[in-house]
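Removed from the display is one protein chain of the complex; every other protein chain stays in position.
Chain IDs A, B and C follow the sequence of writing; residue 1 opens each chain.
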Amino acid sequence: MKQTYREALREGLKDVLIHYQNSFLIGEDVGAYGGTYAISKDFLKEFGSERIIDAPLSEVGFMGLGIGAAMGGMKPIVEIMTVNFALLALDQIINTAAFIKFMSGDQITLPLVIRMTSGGGRQLAAQHSNSFEGWFAHIPGLIILTPSTIEDARYMLIHAMKENTPVIIIEHALLFNTTGEYSDERADYSLYKARVIKTGSDLTLITYGGMLPKCMKACEEMSKIGKEIELIDLRCLRPLDTETIYASLKKTHRVLIVDEGWKSGSISAEISARIMENCFYDLDTPVQRLCRKEVPVPYAPQLEEAIIPQYSNIVQKLKEMLP
Amino acid sequence: MKQTYREALREGLKDVLIHYQNSFLIGEDVGAYGGTYAISKDFLKEFGSERIIDAPLSEVGFMGLGIGAAMGGMKPIVEIMTVNFALLALDQIINTAAFIKFMSGDQITLPLVIRMTSGGGRQLAAQHSNSFEGWFAHIPGLIILTPSTIEDARYMLIHAMKENTPVIIIEHALLFNTTGEYSDERADYSLYKARVIKTGSDLTLITYGGMLPKCMKACEEMSKIGKEIELIDLRCLRPLDTETIYASLKKTHRVLIVDEGWKSGSISAEISARIMENCFYDLDTPVQRLCRKEVPVPYAPQLEEAIIPQYSNIVQKLKEMLP
Amino acid sequence: MEQSVCFLLLKNMQRIRTMEELCAELYTQEKIRGFLHLYIGEEAIATGVISLLSASDNVLGTYREHGHALLKGVSAKAIFSEMFGKIEGCSKGRGGSMHLYSVPHRFFGGNAIVASGIPQAAGLAMAAKRLNEKRRTVCFFGEGAMCEGAFHETMNMTALWNIPLLFCCENNYYAMGTALHRSQSQTDLVKKARSYAMEAESVDGMNIFEVVEKTKTALDYIEHNQKPYFLEFKTYRFRPHSMFDPDLYREKSEIEKWKRQDPIIFLKKEMTKSMNEIEMKQFTRDCENLNHEISVEMSEAIAFAEAARFENFSEITIEGQ
Partner (left out) sequence: MEQSVCFLLLKNMQRIRTMEELCAELYTQEKIRGFLHLYIGEEAIATGVISLLSASDNVLGTYREHGHALLKGVSAKAIFSEMFGKIEGCSKGRGGSMHLYSVPHRFFGGNAIVASGIPQAAGLAMAAKRLNEKRRTVCFFGEGAMCEGAFHETMNMTALWNIPLLFCCENNYYAMGTALHRSQSQTDLVKKARSYAMEAESVDGMNIFEVVEKTKTALDYIEHNQKPYFLEFKTYRFRPHSMFDPDLYREKSEIEKWKRQDPIIFLKKEMTKSMNEIEMKQFTRDCENLNHEISVEMSEAIAFAEAARFENFSEITIEGQ
C-alpha cells in the first residue's frame, strides 16, 4: 500500500485511540487546529474533547499532567509541538518520567508516550530547527524512537503503547510528505532492532530519522560506481541496537555515521565509541561521522544547507572512505 | 597558600563582585541563607540586596532575567542551586543564551556566567545527583567549565567574567571540602587548556570535575607498581582541548576516560570518537571509558557506590589496559 | 468534635512528631543520610487533611513528606527502612527520605523538585475522574512552590478543565531561607489562587479543628462540583529547612513565638479546657499510654529497619551496557 508518512502517522494514532479507551492525546493545537502537521485533523470531532485535549501553552504543566494520568492508570499520548519546546518540559521528562520507575522501587510504571517533531531544513531558524533526539538518548529510563519509514510511521506508536516505560517518538518534519509502500505488520516487528535498509559489503552507513532519504539516495549513487553500501536505519536511539551495527561492520570493516544532530556528544559519538570498545580490530579505517555543523541553525537557505548534512556531502564522504 | 575549594570559590566570587560594579549574583538562597554551600555567606550584608539577589523559586524567570540584564549591559552571575534544577531553565539557556549571538547576526553578546553544583556521591538520590556537565557540552554557543582544583576554583570565575559568551561553571559538590595549595595566578592562565596534572608514559587518563581526586589517587597507586600514568584534567568541556589529549596519547598510545556522567552520549564518547577520527593509528589498544552506570542514582549507599566510578574501579581498569 | 476523634487526631500528630524527632536523632547517628526535611510544627495539616481521606484516595507530597506517608498508611517500618536505604523500604531504599512511594496506599511521592508534583497530581485527579473511580486527589506543597511556573500552569489547567484536585499549600512562610514577603509580591496567597477563577480559602494550620472543618468544606465542594479547590494553611516549621541548614535567616524570637502555637499543645489545651480533675488525670494517663504505644511502634520500626537488608547491585537493571 502506498501512503504518505503523514497519513501513516495519522492512521497509527487513530488505531491506538480506538483500541485504548483509556488513551488520550494532549498537546497544543491537537484539536480545533487539527494538529500543527495535520496529524490529528478532525480527531476532535471524532473522539471528543476528553480524548483530544487542546492544551494551553504550558509545556511543564501538561507534560506533568500526562505523567500523573499515566500513574493514575490512563495511557496518555503527550504531544509537544516540536522538540524545541521540549526543553521547557525536560524536568518533568527526566527527573520524573525517566526516573520514577527505578526511584519508586519499581512500583510505578509509566505507560506514557510523548511525541514531537524535530529537525531542520525548512528555514525555521535556530529556535525551531533543533535536532535533540540523539541528545535525549543520553537519559536512562527513556525509550527514544525515530520513525523514518512509512512502515514505522504506521506501526511504531502502536508498539510504543504496549511499553511500560516512557517512550519518546520523534518525527522529522521533512518526512511528513514522503511516500512509500508498506505491507501489513510483520510478525517479527520490533521497536528495538535497527533495520538493514539495503545490504552491501563495502561500507556500513548508519543513520536515523530525517537523514534516511538522503542516505538512501547516496547509496544508489554509490551503486552506480560499483560500491555497495550497507545502510542501517537505527530506528531506536535508546536502547541502541549495537548487535546489528557490529554484525554489519564485521562484514564491511568501514563505518560512516550520518547524524542530523550537532557532532560533539552526539549519538554518533556514542556509536563510534562503542565500536572502538568492541570492534576496534575489525576496522580497516577509522569510523567517521557526518553531523550538523556546530552552530545554531540559520534562517538563510545557503547557510542552513551548508550546516545540515546533504546528499552530496554523504556521497563525497563515502568516496573518501572507500579504498 | 592552602585553602579549601569552598574558600577559593568564595574569594573568586568576592573578587569579581568587587571588580565589576555592574555584576550581581542572583539565585535561590544566595543571600539571607548564605548560599546552599555557604559560598556567598555574608555577601548580602557586604554587597547589599541589589548585588546579591535572593530569587524566588522561578528558574525560568531568573535565568531569563539574567539573560536580559546581560543584554542590557550588566554582568550577571546566575546561580542555579544544582544542575538538577537547570533542566527547568534549559529553554532560556539553549534557545536564547547559547543562540542569540549567532541568531542576531553577532550583534548581541552575552557576558553571562551561570554557576551550579553537580554530581552524586552524597546519597541525595535520583533527582539530586545528576551529572549533566558533559551533556551540556553538546550545545554550541556555550562554554562549559568544570573547576576541579583549588586553583581553578579560585581563578576560573574571574576569567569567565571576561568572556562575551555565556559560560556555565559547574562545581562538583564533593569537592567543596577538598583542600590544596595554590600560588598566585599564572601569567599563562587559560580557561580552555586541559591541564596535565601528572606526566607519565604508560597510559593517558582523562577526567574532569569530581572524578579528579579519585584519578589522582589511582595514579599514585599505579606508580607504586611502576606504571606511570599521564593524568589530564579537562577543565573545560566545551570547547574541548583535543590538542593536549592527542599530544599525550601520541606518547602513551593508551587512553582511559573517567567520567561521572552516564556513558551513552557522554563527553567521554565524544573524546573517544575524536581519537578514533584523528589518532586511530596511534593507539595500541582501544580507548576505554569508565562512566556512571546507566540508571538513575539510588539513595542506598552500596548502590550509589556501585554506580558511580570509584577509585578501585579506576585502578582495576588501568591494570586491565596496561600490557 | 467528639473526644475520641480528637484523640485520634492527637495520636496521629504525635506519631508524626515522634517519628520526625527520631529521624533527627538517627541522622546525627548517620543511620539516615542525604537530605532530611522535618515536618515538626506543621503536623496539624497532614493530620487534619488525611483524616478526611480514605485508603483509595491519592496523595502527593514533597520532600517533607514522612508524615503524610505515615498517615496515608505507609508503615513506619517501610518508612524507616527506606530512610536506612534498605530493600524493605517503601521504595526499596532507592529513594530515601525525599522519595517515599507506596502505590498500595495511593501515596505518589515524595518529590525533590519543587512544584513538579503539582501537575502530576492534576493528572492523577483527571485520571480518577475519567476512569470513574471514586477517589479524591490531594496535593501538598509549600508556599515557595507557588513561584514556579508549574504551579501557575496547573492552576489554570485544573480550573479550566474542572479537574477535581485539592491543592494544599503549606505556607510556613519560608522557602529555605527566603521569607514569603521577600519572594512573592502578593503574600495573600488566596488572592492569587482566586485569580484563576478557582475557589480558595485560608486556614489556620496550627488549629486542627479549623484544618478539618475547612478541608471538609473543600472536599465537599470538589465532590459536588467536580472542580479544583485551593487551601492555604498558615503554619511554621520549628526546625531548620533541612539538616544542612544553619538557620541564619530568621530570629529566634520568631521561632519561639510560633512554638507557642504548637499544634499538638493547642489540641491538648482545647481537649482539656473543660475537664475536671478526674478527667484530667485520665487524659494524662491516656496520653502516657499513647506516647508509649507510639514509642513501641517507632522503636519496632527502627529495629526492623536496622535488621533489613541492602539491595544487591546485581538486583538492579542497568541500561546501555
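Just so we're on the same page, a residue touches a chain if its C-beta (ideal position, glycine included) is under 8 Å from a C-beta of that chain, and two chains touch if they have at least 3 such contacts.
Predicted model, so just to flag it, every value in this text is computed and none were measured.
Shown chains touched by the hidden chain across the complete assembly: A, B, C.
Here one chain is not drawn; of B:S58, B:Q127 or B:T207, the residue touching it is B:S58. Only one residue in the set A:I39, A:A126 or A:L290 touches the chain that does not appear here, and it is A:A126.
Screening A:F24, A:F47 or A:F85 against the full complex identifies A:F85 as the residue touching the chain left out. Residue B:I67 is the one among B:V16, B:L44, B:I67 or B:V83 that touches the chain not shown. Although one chain is hidden here, its contacts on chain C can still be listed: residues 147-153, 155-156, 159-160, 182-186, 191-192, 194-198. Although one chain is not displayed, chain B still touches it through residues 22, 24, 50, 53, 55-56, 58, 60-74, 76, 91-92, 95-96, 100, 102-108, 140-141, 238-240. As for the chain not pictured, it touches chain A at residues 28-29, 31-34, 36, 38, 54-61, 84-85, 88, 122-128, 262-264, 293-295, 298-303, 306-307.
Just so it is clear, only the chains that are shown with their structure count from here on.
Interchain contacts join each chain to each other chain, per the touch definition above. Every chain gets a centre from its CA atoms, and the centre nearest the mean of all protein CA atoms is that of B. Put simply, the C-alpha centre of chain A and that of chain B have 30 angstrom between them. Shown for chain A are the residues in touch with two or more other chains, namely 60, 91, 95, 102-103, 140-141, 238, 240.
Residue positions of chain C touching 2 or more other chains, listed in rising order: 92-95, 99, 111-113, 149, 316, 319-320.
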